[in-house]
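Note that one protein chain is taken out, while the other chains of the complex remain in position.
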Amino acid sequence: MGRPLSAEEVGSRLRARFGDDVEVADTFGQVAATVTVDRYHDLVRFLRDEPELACDFCDFTGGVDLGPDGGFEVVTQLTSTEHHHDVRVKVRLPSTEPACPTISDLFPTCDWHERETMEMFGIRFEGHPHPVKLLLAEPFEGFPLRKDFPLMSREVKPWPGVPEGEEVEDDE
Amino acid sequence: METQLHGGFGQGLVKGLSVTLRTMLHRSVTVQYPHVRPDLPARSRGVIALKQENCTVCYKCSRECPDWCIYIDAHKETHEPAGGGRARSAKILDRFAIDYALCMYCGICVEACPFDALFWSREFDYAEYDIHELTHEKERLEEWTYTVLPPPPLEVGAEAPEEASA
Partner (left out) sequence: MAQRGLDVGVITEKTPIAKIKPVRFLLNWGRRYSLWVFNFGLACCSIEFIAASTAKNDFIRLGVIPFAHGPRQADLLVVAGTLTDKMAPVIKRLYDQMPDPKYVISFGSCSNCGGPYWDSYSVTKGVDQIIPVDVFVPGCPPRPEALLHGIIRLQEKIRDEDIQEKFRSGTTAVS
(Lines give C-alpha, C1' and ligand atoms only; values in the text may rest on other atoms or scores of the structure.)
Protein backbone atom coordinates (compact mmCIF):
# COMPACT_ATOMS: atom_id res chain seq x y z
CA MET A 1 0.00 0.00 0.00
CA GLY A 2 1.46 3.32 -1.01
CA ARG A 3 2.01 6.48 0.94
CA PRO A 4 1.56 9.76 -0.91
CA LEU A 5 4.42 12.15 -0.36
CA SER A 6 3.88 15.81 0.29
CA ALA A 7 5.56 18.53 -1.71
CA GLU A 8 8.30 19.10 0.87
CA GLU A 9 9.18 15.42 1.03
CA VAL A 10 9.39 15.12 -2.74
CA GLY A 11 11.38 18.33 -2.85
CA SER A 12 13.87 17.16 -0.22
CA ARG A 13 14.46 13.89 -2.05
CA LEU A 14 14.98 15.60 -5.39
CA ARG A 15 17.26 18.25 -3.95
CA ALA A 16 19.30 15.62 -2.14
CA ARG A 17 19.92 13.83 -5.40
CA PHE A 18 20.18 16.71 -7.89
CA GLY A 19 21.25 19.68 -5.83
CA ASP A 20 20.96 23.03 -7.53
CA ASP A 21 19.91 21.65 -10.89
CA VAL A 22 16.33 21.31 -9.69
CA GLU A 23 13.94 23.81 -8.09
CA VAL A 24 10.86 22.40 -6.42
CA ALA A 25 7.79 24.52 -5.85
CA ASP A 26 4.40 23.76 -4.39
CA THR A 27 1.79 25.10 -6.79
CA PHE A 28 -1.72 24.76 -5.31
CA GLY A 29 -0.90 21.42 -3.73
CA GLN A 30 0.90 20.12 -6.82
CA VAL A 31 4.62 19.51 -6.86
CA ALA A 32 6.38 21.24 -9.74
CA ALA A 33 10.06 20.51 -10.26
CA THR A 34 11.89 22.78 -12.70
CA VAL A 35 15.06 21.12 -13.90
CA THR A 36 17.86 21.99 -16.32
CA VAL A 37 17.95 20.35 -19.72
CA ASP A 38 20.89 18.06 -19.11
CA ARG A 39 19.47 16.56 -15.89
CA TYR A 40 15.93 16.12 -17.29
CA HIS A 41 16.34 12.51 -18.36
CA ASP A 42 18.03 11.55 -15.08
CA LEU A 43 15.33 13.24 -13.05
CA VAL A 44 12.55 11.39 -14.82
CA ARG A 45 14.41 8.11 -14.41
CA PHE A 46 14.89 8.85 -10.69
CA LEU A 47 11.20 9.64 -10.29
CA ARG A 48 10.28 6.39 -11.97
CA ASP A 49 12.78 4.06 -10.31
CA GLU A 50 12.99 5.38 -6.74
CA PRO A 51 10.69 3.15 -4.65
CA GLU A 52 9.24 5.90 -2.48
CA LEU A 53 8.44 8.10 -5.48
CA ALA A 54 7.56 5.34 -7.99
CA CYS A 55 6.04 7.62 -10.62
CA ASP A 56 5.25 4.92 -13.11
CA PHE A 57 2.50 6.60 -15.16
CA CYS A 58 3.21 9.47 -17.51
CA ASP A 59 0.11 11.62 -17.86
CA PHE A 60 1.22 13.90 -20.66
CA THR A 61 4.14 15.79 -22.12
CA GLY A 62 3.36 19.21 -23.49
CA GLY A 63 4.96 22.47 -24.41
CA VAL A 64 4.47 26.09 -23.40
CA ASP A 65 5.50 29.15 -25.38
CA LEU A 66 6.44 31.86 -22.91
CA GLY A 67 6.93 34.54 -25.51
CA PRO A 68 10.11 35.95 -27.03
CA ASP A 69 11.69 36.69 -23.63
CA GLY A 70 10.65 33.55 -21.85
CA GLY A 71 11.59 30.87 -24.31
CA PHE A 72 9.86 27.52 -24.31
CA GLU A 73 9.03 25.09 -21.57
CA VAL A 74 8.42 21.35 -21.75
CA VAL A 75 6.01 20.15 -19.06
CA THR A 76 5.62 16.48 -18.12
CA GLN A 77 3.18 15.22 -15.54
CA LEU A 78 4.11 11.95 -13.83
CA THR A 79 1.77 10.10 -11.51
CA SER A 80 2.39 7.25 -9.13
CA THR A 81 -0.31 4.63 -9.30
CA GLU A 82 1.07 3.05 -6.17
CA HIS A 83 1.45 6.06 -3.91
CA HIS A 84 -1.17 8.32 -5.54
CA HIS A 85 0.91 11.42 -5.79
CA ASP A 86 1.94 13.33 -8.89
CA VAL A 87 4.97 15.33 -9.85
CA ARG A 88 5.12 17.90 -12.61
CA VAL A 89 8.50 18.26 -14.29
CA LYS A 90 9.29 21.46 -16.18
CA VAL A 91 12.28 22.15 -18.39
CA ARG A 92 13.08 25.67 -19.57
CA LEU A 93 14.42 25.91 -23.09
CA PRO A 94 15.79 28.88 -25.05
CA SER A 95 13.69 30.61 -27.72
CA THR A 96 16.07 29.83 -30.53
CA GLU A 97 16.82 26.19 -31.41
CA PRO A 98 14.98 24.63 -28.46
CA ALA A 99 16.18 21.08 -27.88
CA CYS A 100 15.47 18.61 -25.12
CA PRO A 101 16.32 14.93 -24.54
CA THR A 102 13.50 12.48 -25.12
CA ILE A 103 11.97 10.38 -22.35
CA SER A 104 10.26 7.97 -24.71
CA ASP A 105 12.77 5.29 -23.74
CA LEU A 106 11.56 5.55 -20.14
CA PHE A 107 7.87 6.05 -20.88
CA PRO A 108 6.79 4.78 -24.31
CA THR A 109 3.62 6.86 -24.18
CA CYS A 110 5.71 10.02 -24.49
CA ASP A 111 6.59 9.01 -28.04
CA TRP A 112 3.35 10.45 -29.41
CA HIS A 113 3.19 13.31 -26.93
CA GLU A 114 6.67 14.45 -27.95
CA ARG A 115 5.80 14.14 -31.64
CA GLU A 116 2.86 16.46 -31.11
CA THR A 117 4.99 18.92 -29.10
CA MET A 118 7.62 18.81 -31.82
CA GLU A 119 5.26 19.70 -34.62
CA MET A 120 3.33 22.32 -32.66
CA PHE A 121 6.24 24.23 -31.09
CA GLY A 122 9.28 23.24 -33.07
CA ILE A 123 11.08 21.78 -30.04
CA ARG A 124 13.57 19.13 -31.08
CA PHE A 125 13.60 15.98 -28.96
CA GLU A 126 17.02 14.37 -29.21
CA GLY A 127 17.02 10.61 -29.45
CA HIS A 128 13.39 10.35 -30.47
CA PRO A 129 12.89 7.13 -32.45
CA HIS A 130 10.35 8.44 -34.98
CA PRO A 131 10.25 12.23 -35.22
CA VAL A 132 7.54 12.72 -37.83
CA LYS A 133 4.38 14.81 -37.70
CA LEU A 134 1.54 13.30 -35.76
CA LEU A 135 -1.54 15.48 -36.21
CA LEU A 136 -0.68 18.04 -38.88
CA ALA A 137 -0.84 17.28 -42.57
CA GLU A 138 2.53 16.62 -44.15
CA PRO A 139 3.19 19.80 -46.19
CA PHE A 140 2.40 22.07 -43.22
CA GLU A 141 4.89 24.87 -42.64
CA GLY A 142 5.33 26.64 -39.36
CA PHE A 143 4.62 25.80 -35.77
CA PRO A 144 0.98 26.53 -34.95
CA LEU A 145 1.00 26.76 -31.15
CA ARG A 146 3.74 29.36 -31.00
CA LYS A 147 2.51 32.76 -29.97
CA ASP A 148 3.68 34.45 -33.16
CA PHE A 149 1.84 32.09 -35.51
CA PRO A 150 -0.92 34.04 -37.27
CA LEU A 151 -4.30 32.49 -38.01
CA MET A 152 -4.52 33.19 -41.71
CA SER A 153 -8.30 33.17 -41.93
CA ARG A 154 -8.48 36.01 -39.45
CA GLU A 155 -5.90 37.95 -41.43
CA VAL A 156 -7.60 37.48 -44.76
CA LYS A 157 -11.25 37.98 -43.84
CA PRO A 158 -12.20 41.54 -42.86
CA TRP A 159 -13.89 41.81 -39.51
CA PRO A 160 -17.59 42.46 -40.13
CA GLY A 161 -18.03 44.22 -36.80
CA VAL A 162 -16.73 47.55 -38.02
CA PRO A 163 -19.12 50.03 -39.63
CA GLU A 164 -17.98 51.28 -42.99
CA GLY A 165 -15.69 54.23 -42.77
CA GLU A 166 -14.73 53.73 -39.15
CA GLU A 167 -11.29 52.74 -37.98
CA VAL A 168 -10.71 49.53 -36.07
CA GLU A 169 -9.93 50.28 -32.43
CA ASP A 170 -6.69 48.60 -31.51
CA ASP A 171 -7.15 47.15 -28.04
CA GLU A 172 -3.93 45.13 -27.95
CA MET B 1 -27.97 -21.25 -24.25
CA GLU B 2 -30.38 -23.66 -22.60
CA THR B 3 -32.12 -26.16 -24.79
CA GLN B 4 -35.81 -26.73 -24.30
CA LEU B 5 -36.14 -30.18 -22.88
CA HIS B 6 -39.89 -29.99 -22.38
CA GLY B 7 -42.63 -28.39 -24.43
CA GLY B 8 -42.38 -30.36 -27.56
CA PHE B 9 -40.99 -29.94 -30.96
CA GLY B 10 -40.82 -26.39 -32.36
CA GLN B 11 -41.24 -24.60 -29.05
CA GLY B 12 -38.27 -22.27 -29.67
CA LEU B 13 -39.62 -21.36 -33.08
CA VAL B 14 -43.01 -20.45 -31.62
CA LYS B 15 -41.47 -18.31 -28.91
CA GLY B 16 -39.30 -16.45 -31.39
CA LEU B 17 -42.12 -15.81 -33.80
CA SER B 18 -44.38 -14.62 -31.00
CA VAL B 19 -41.82 -11.94 -30.13
CA THR B 20 -41.74 -10.89 -33.77
CA LEU B 21 -45.52 -10.74 -33.94
CA ARG B 22 -45.74 -8.66 -30.79
CA THR B 23 -43.17 -6.19 -32.11
CA MET B 24 -44.94 -6.02 -35.44
CA LEU B 25 -48.27 -5.15 -33.88
CA HIS B 26 -46.75 -2.65 -31.43
CA ARG B 27 -47.19 1.01 -32.36
CA SER B 28 -43.96 2.37 -33.80
CA VAL B 29 -42.28 5.41 -32.32
CA THR B 30 -41.36 6.87 -35.69
CA VAL B 31 -42.32 10.49 -36.20
CA GLN B 32 -43.34 10.64 -39.84
CA TYR B 33 -41.44 13.69 -40.96
CA PRO B 34 -42.23 15.51 -43.40
CA HIS B 35 -45.93 14.89 -42.86
CA VAL B 36 -45.66 15.31 -39.10
CA ARG B 37 -43.33 17.98 -37.83
CA PRO B 38 -41.63 17.37 -34.49
CA ASP B 39 -42.91 19.31 -31.53
CA LEU B 40 -39.82 21.18 -30.41
CA PRO B 41 -39.50 23.29 -27.25
CA ALA B 42 -39.65 27.07 -27.50
CA ARG B 43 -35.97 27.44 -26.62
CA SER B 44 -34.75 25.23 -29.49
CA ARG B 45 -31.92 26.70 -31.47
CA GLY B 46 -33.15 26.24 -34.97
CA VAL B 47 -32.59 29.55 -36.70
CA ILE B 48 -32.06 33.18 -35.67
CA ALA B 49 -34.79 35.66 -36.58
CA LEU B 50 -34.36 39.44 -36.79
CA LYS B 51 -36.98 42.00 -35.85
CA GLN B 52 -35.86 45.00 -37.84
CA GLU B 53 -37.82 47.66 -35.98
CA ASN B 54 -35.97 46.86 -32.76
CA CYS B 55 -32.54 47.00 -34.34
CA THR B 56 -30.62 50.23 -33.70
CA VAL B 57 -27.56 49.12 -35.70
CA CYS B 58 -25.26 49.09 -32.71
CA TYR B 59 -23.11 46.31 -34.30
CA LYS B 60 -22.87 44.44 -31.00
CA CYS B 61 -24.04 41.12 -32.45
CA SER B 62 -21.59 41.40 -35.33
CA ARG B 63 -18.72 42.19 -32.98
CA GLU B 64 -19.49 39.41 -30.54
CA CYS B 65 -20.07 36.71 -33.13
CA PRO B 66 -17.14 34.27 -32.82
CA ASP B 67 -17.52 33.10 -36.41
CA TRP B 68 -17.72 36.61 -37.94
CA CYS B 69 -20.84 35.52 -39.76
CA ILE B 70 -23.12 38.57 -39.26
CA TYR B 71 -22.72 41.18 -42.00
CA ILE B 72 -24.24 44.59 -41.37
CA ASP B 73 -24.36 47.58 -43.68
CA ALA B 74 -25.93 50.82 -42.53
CA HIS B 75 -25.92 54.54 -43.17
CA LYS B 76 -26.95 57.59 -41.21
CA GLU B 77 -29.81 59.83 -42.22
CA THR B 78 -30.62 63.20 -40.76
CA HIS B 79 -34.15 64.50 -40.46
CA GLU B 80 -35.16 68.06 -39.78
CA PRO B 81 -38.02 68.08 -37.28
CA ALA B 82 -41.15 69.85 -38.47
CA GLY B 83 -41.28 72.24 -35.54
CA GLY B 84 -37.72 73.47 -36.02
CA GLY B 85 -34.77 72.67 -33.82
CA ARG B 86 -31.70 70.46 -34.10
CA ALA B 87 -31.58 67.91 -36.91
CA ARG B 88 -31.92 64.38 -35.66
CA SER B 89 -29.82 61.61 -37.13
CA ALA B 90 -30.89 58.01 -37.34
CA LYS B 91 -29.08 54.90 -38.46
CA ILE B 92 -30.83 53.02 -41.25
CA LEU B 93 -30.14 49.34 -41.72
CA ASP B 94 -29.25 48.56 -45.35
CA ARG B 95 -28.17 45.00 -45.02
CA PHE B 96 -28.28 42.48 -42.21
CA ALA B 97 -27.17 39.03 -43.29
CA ILE B 98 -26.33 35.95 -41.29
CA ASP B 99 -24.23 33.30 -43.00
CA TYR B 100 -25.82 30.09 -41.78
CA ALA B 101 -23.06 28.01 -43.34
CA LEU B 102 -20.67 29.49 -40.77
CA CYS B 103 -23.07 30.03 -37.88
CA MET B 104 -22.48 27.67 -34.99
CA TYR B 105 -25.78 28.46 -33.24
CA CYS B 106 -24.10 29.55 -30.03
CA GLY B 107 -26.61 32.32 -29.39
CA ILE B 108 -24.06 34.95 -28.36
CA CYS B 109 -25.64 37.44 -30.75
CA VAL B 110 -29.11 36.82 -29.30
CA GLU B 111 -27.80 37.36 -25.79
CA ALA B 112 -25.61 40.34 -26.68
CA CYS B 113 -28.34 42.30 -28.43
CA PRO B 114 -29.43 45.01 -25.95
CA PHE B 115 -32.61 45.82 -27.85
CA ASP B 116 -34.13 42.34 -28.24
CA ALA B 117 -33.96 42.36 -32.00
CA LEU B 118 -32.72 38.78 -32.41
CA PHE B 119 -34.76 35.75 -31.43
CA TRP B 120 -34.40 32.01 -31.52
CA SER B 121 -36.85 30.19 -33.72
CA ARG B 122 -37.25 26.46 -33.94
CA GLU B 123 -37.26 26.15 -37.76
CA PHE B 124 -34.58 23.74 -38.93
CA ASP B 125 -35.41 22.85 -42.52
CA TYR B 126 -33.65 25.32 -44.77
CA ALA B 127 -31.11 23.14 -46.58
CA GLU B 128 -29.86 24.50 -49.89
CA TYR B 129 -28.16 23.27 -53.04
CA ASP B 130 -25.59 26.04 -53.12
CA ILE B 131 -23.58 27.28 -50.19
CA HIS B 132 -24.01 30.93 -51.12
CA GLU B 133 -27.76 30.56 -50.68
CA LEU B 134 -27.20 29.81 -47.02
CA THR B 135 -26.45 33.47 -46.32
CA HIS B 136 -29.87 34.82 -45.47
CA GLU B 137 -30.79 38.49 -45.75
CA LYS B 138 -32.94 40.53 -43.44
CA GLU B 139 -36.13 39.87 -45.41
CA ARG B 140 -35.86 36.15 -44.80
CA LEU B 141 -34.80 36.72 -41.20
CA GLU B 142 -37.91 38.84 -40.68
CA GLU B 143 -40.09 36.04 -42.04
CA TRP B 144 -38.73 33.74 -39.39
CA THR B 145 -39.89 36.06 -36.61
CA TYR B 146 -43.40 34.82 -37.27
CA THR B 147 -42.32 31.37 -36.17
CA VAL B 148 -40.80 32.52 -32.87
CA LEU B 149 -42.66 31.18 -29.87
CA PRO B 150 -43.23 33.07 -26.62
CA PRO B 151 -40.70 32.19 -23.93
CA PRO B 152 -41.56 29.23 -21.72
CA PRO B 153 -43.14 30.05 -18.34
CA LEU B 154 -40.80 30.55 -15.41
CA GLU B 155 -40.38 27.78 -12.90
CA VAL B 156 -42.27 27.78 -9.62
CA GLY B 157 -40.42 29.96 -7.15
CA ALA B 158 -38.52 32.00 -9.72
CA GLU B 159 -38.30 35.78 -9.37
CA ALA B 160 -40.72 37.72 -11.52
CA PRO B 161 -39.02 39.72 -14.31
CA GLU B 162 -38.52 43.44 -13.64
CA GLU B 163 -40.86 44.48 -16.41
CA ALA B 164 -43.77 42.60 -14.87
CA SER B 165 -43.60 44.37 -11.55
CA ALA B 166 -43.14 47.86 -13.02
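Order as written gives the chain letters A and B; numbering starts at 1 within each chain.
Keep in mind that, in the parts below, a residue touches a chain if its C-beta (ideal position, glycine included) is under 8 Å from a C-beta of that chain, and two chains touch if they have at least 3 such contacts.
None of the values given here were measured: they were computed from a predicted structure.
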{"item": "Contact with the hidden chain (one of B:8, B:34, B:84 or B:150)", "value": "B:34"}
{"item": "Hidden partner chain, touching residue among A:2, A:94 or A:144", "value": "A:144"}
{"item": "For subunit A, residues in touch with the removed chain", "value": "135-137, 140, 142, 144, 149, 151-154"}
{"item": "Subunit B residues touching the omitted chain (full complex)", "value": "28-34, 37-38, 46, 66-68, 100-106, 124-131, 134"}
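One rule holds in what follows: only the chains that are shown with their structure count from here on.
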{"item": "Subunit A and subunit B: spacing of chain centres that average the CA atoms, whole Å", "value": "43"}
{"item": "Subunit A residues within the subunit B interface of the complex", "value": "157, 159-164"}
{"item": "Complex contact set, residues of subunit B against subunit A", "value": "57, 59, 62-65, 68-74"}
